[in-house]
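With one protein chain held back, the other chains of the complex are shown just where they sit.
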């Protein structure tokens, strides 16, 4: 019985990790990554490692998405200013 | 050149795969009854009245490893601060205020202290229940950033004196080192858990130096995450490159 | 801030802090498993930090 839940958690982790790698856009990758973080925390819990699960939860649920999304925003803003500068130069 | 790289990758990958398979074949069976390391770790943690064996492994039996992990985080954050500083050809733009729906703002303002107290609870009870300095510190630091999510960056900047967090980051690392050196001065060895009485099992004061080291790590992680996110937020929201440079 | 409103403001601030402190101390008591003196002291301290941050956060958001 308790093996079934381990198998389900393992399959979900493998599927979401593969999906996170298969995404192309970093923002969408961050979305899948946050799901992966929560699923991984559940996997650690069913393997009776709640301390590691808590670490994964604390880092994966909010902190990693925030760091990735802030980097994405910076890169996009930079692209925008560069485009504007290029237009100014062409004029 | 490209082919050489591929060949190198193939050779390295094959070697790694062979080693991994060999290691997996040598593993004990899944879910077996014999746990030589686990039995000894549990025994050691019980003799030192630490209810959570993981905390005992992290902050007592392998406290030296935790010091290394802590220094890695400290150095990583230091590197980020240096890399993400405001360069000469960049200027700071005033962040624009954001209009956030009222229920979202209220939720952020209410959950902010609740998450902070939960983080402190996780740090303080690291030796009793799952959790510890790292987990609680991250939660406490995330709580602070609800102000950015629920309002805007200016509101966060008002309650976040960055110099204080940078100082407390360094202070917490030194506290860990001083607690370790106190063992040397007391005549045992570095980070040996012999300074304090072990206390009553399953209470807040049990485990000797484990709760103190936990608190130091909690403070270090919380400050480090705040400083790290501050640099990321500065870059994402405030710092702009000069046009036409 | 005129002299007449100052005591009122201070009283309101105190009431806000006390309300948050009470609520957060109760939360601490709910989270823990066994209650003893040290637990109460640490909880009171943590609740005080939380109450200060709650007030600081609310003021930072409403000040424009």
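We call the chains A, B and C, going by the order they appear; numbering starts again at 1 in every chain.
Keep this in mind: contacts are C-beta pairs under 8 Å (C-beta built on N, C-alpha and C of every residue); 3 or more make two chains touch, one makes a residue touch a chain.
Keep in mind that, in the parts below, contacts and distances are computed from a predicted model.
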Considering the UniProt annotation of the chain absent from this complex, which name among "Multisubunit sodium/proton antiporter MrpF subunit", "Cytochrome oxidase subunit III", "4Fe-4S ferredoxin" or "Hydrogenase iron-sulfur subunit" applies?
"Multisubunit sodium/proton antiporter MrpF subunit"
What are the shown chains that the omitted chain is in contact with?
A, B, C
Just one of B:8, B:21, B:39 or B:93 touches the chain that is missing; which is it?
B:93
Give the residue, chosen from B:139, B:159 or B:228, that touches the chain omitted from the document.
B:139
Touching residues of chain C against the unshown chain: what are they?
27, 29-31, 33
In chain B, positions touching the absent partner:
93, 95-101, 103-104, 107-108, 111, 114-115, 118, 122, 129-131, 135, 139, 142, 146, 149-150, 152-154, 237
Listed in rising order, the chain A residues that touch the chain left out are 1-2, 4-5, 8-9, 12, 15-16, 19, 22-23, 27-28, 30-32, 34-35, 38-39, 41-42, 45-46, 48, 50, 53-54, 57-58, 61-62, 65-66, 69-70, 72-73, 76
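Just so it is clear, only the chains that are shown with their structure count from here on.
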Chain A and chain C have mean C-alpha positions lying a whole-number Å distance apart equal to 35
Which bits of chain A are touching chain B when the two form their complex?
50-51, 53-55, 57-59, 62-63, 66-67, 70-71, 73-74, 77-78, 81, 84-85, 88-89
Looking at the complex, which residues from chain B come into contact with chain A?
52, 54-55, 122, 130-132, 134-135, 138-139, 141-142, 145, 225, 228-229, 232-233, 235-237, 240-241, 243-244
Which chain B residues qualify as touching chain C in the complex?
97, 105, 109, 112-114, 116-118, 120-121, 124-125, 128-129, 144, 147, 150-151, 154-156, 158-159, 202-205
